[in-house]
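Left out: one protein chain. Kept in place: all the others.
On to chain A.
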Amino acid sequence: MASQIARRVLRNRSLERVLPIRNLCSDASSNNPIRATLFPGDGIGPEIAESVKKVLTTAEVPIEWEEHFVGTKVDPRTQSFLTSESLESVRRNRVGLKGPMATPIGKGHRSLNLTLRKELGLYANVRPCYSLSGYKTRYDDVNLVTIRENTEGEYSGLEHQVVRGVVESLKIITRTASLRVAEYAFHYARANGRERVSAIHKANIMRKTDGLFLECCREVAAKYPDITYEEVIIDNCCMMLVKNPALFDVLVMPNLYGDIISDLCAGLVGGLGLTPSCNIGEDGIALAEAVHGSAPDIAGKNLANPTALLLSAVMMLRHLKLNDKAEMIHNAITKTIAEGKYRTADLGGSSTTTDFTKAICDNL
C-alpha cells in the first residue's frame, strides 16, 4: 500500500530541475510594458484591485494588466471555475496578482486556490511580516519573512479510514520539494539582504519526514556560507515568536508549520488585512495575492482596506526587479498609514477605500 502511494506521489510530482529565475524585465519601460495577469477576485476584490491599478498608474509603473475573472461555470479542462485561458495567461506572463476568491460551495470542482497551486506548480508561499509604523500592535520590532513549502507535507490529501473510528493521514516529505523550497529561501535571503535562515521543524519526533527536510536545508545552506543557518523546533519557535519576534529573520518550513506560523506572524503585525503574500512557481512564475477573505458584507461599499493587495503588488514589483518603484509605493503606503489621517475602518479610522487610495497617490 505504501509503495503504491509513493509511486503515485512521485508520478504527480514534476521532476524538472529548478531553472534559474530569469530576469523578466531588463528593459521594461512605458514603451515596452510588462504584462501581468490580474485576478480581481470576489467580494471586495474588484474595489481593491482598482486601488492597486490607480496607485501603480500614478507611480508610472510600466505594467499592462490582463484581467481575468472567475467564471460561473466549471471549465472541464481545469475542473474548476478558473478557465484554462486564465491559467494560460499567468503561464505566459509569468507574473500575476490575485485578489480574494471565495470558493463556490458545491462539488464537482476543485477549490480555486488548489487549482492555481497545482496548475502553476506554486511551491513556495512567501510572506514578509513587518511592523507597520503607525499601526500599533503589542509588537513593534517584527521584521521577518516566512517561506512555506506549499505542495506536500501534511496537506498531501492522502487520508483513509483504517477501521471505523480510526483514521490515518499521510505526511509526505520529498527531497525534491524540500530542496526546491530551501533553495528559494536562501536565494531570497541573499537577494534581499537578509542575514539568517531558520528551518522550523519537529525532527525530534518526526525523525524521517522533518529529518529529511532538515537534511535538504543543510545541503543548501552549505552553498550559501554568507548566510547564517539555524534549526529551531516548532514549539520553541512559537514561544520565541510570541515573546521576542525580533529574534527571527527568514523562516523556512514544511507545509503545516508554515501555514500556522505565517498566520501567527500575521497576527503579530495586525492581521490578514495588512499581510502581503507571494507564491513562487516553477520557472520563476510569481503570483502575488491578498490572503484575506472576500468580505462579502462590505463588498461594493467603498469600505475595504486595499493595503494587503497593494503590499502584495509591491512584492510582485520587487520580483520583477522594479525595486525603485516598489520602494516608492511601499514608502507611500507606510507614510499614509503612519500619518493616521486616512485609515479604513479595520484600522480604526473612517476613510473610504477611494480616499485612502488617493492619500497614497498623493504621498508618492
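Assume a residue touches a chain if its C-beta (ideal position, glycine included) is under 8 Å from a C-beta of that chain, and two chains touch if they have at least 3 such contacts; residues count from 1.
The rule we apply is simple: contacts and distances are computed from a predicted model.
Colleague: When you check the chain that is not on display against UniProt, which of "3-isopropylmalate dehydrogenase", "Ribosomal RNA-processing protein 40", "Protein YIPF" or "Serine/threonine-protein kinase 19" does it turn out to be?
Modeller: "3-isopropylmalate dehydrogenase"
Colleague: Of A:V74, A:A102, A:L272 or A:A299, which one is in contact with the hidden chain?
Modeller: A:L272
Colleague: Looking at the full complex, which residue from A:E64, A:D141, A:E195 or A:D235 touches the chain that isn't shown here?
Modeller: Considering the complete complex, A:D235 is the one touching the chain left out.
Colleague: Looking at A:A102, A:L179 or A:L264, which residue reaches the missing chain?
Modeller: A:L264
Colleague: List the residues of chain A that touch the chain left out of this view.
Modeller: These residues touch the chain not displayed: 137, 154-155, 159-161, 165, 167-169, 202, 233-236, 238-243, 256, 259-264, 266-268, 271-272.
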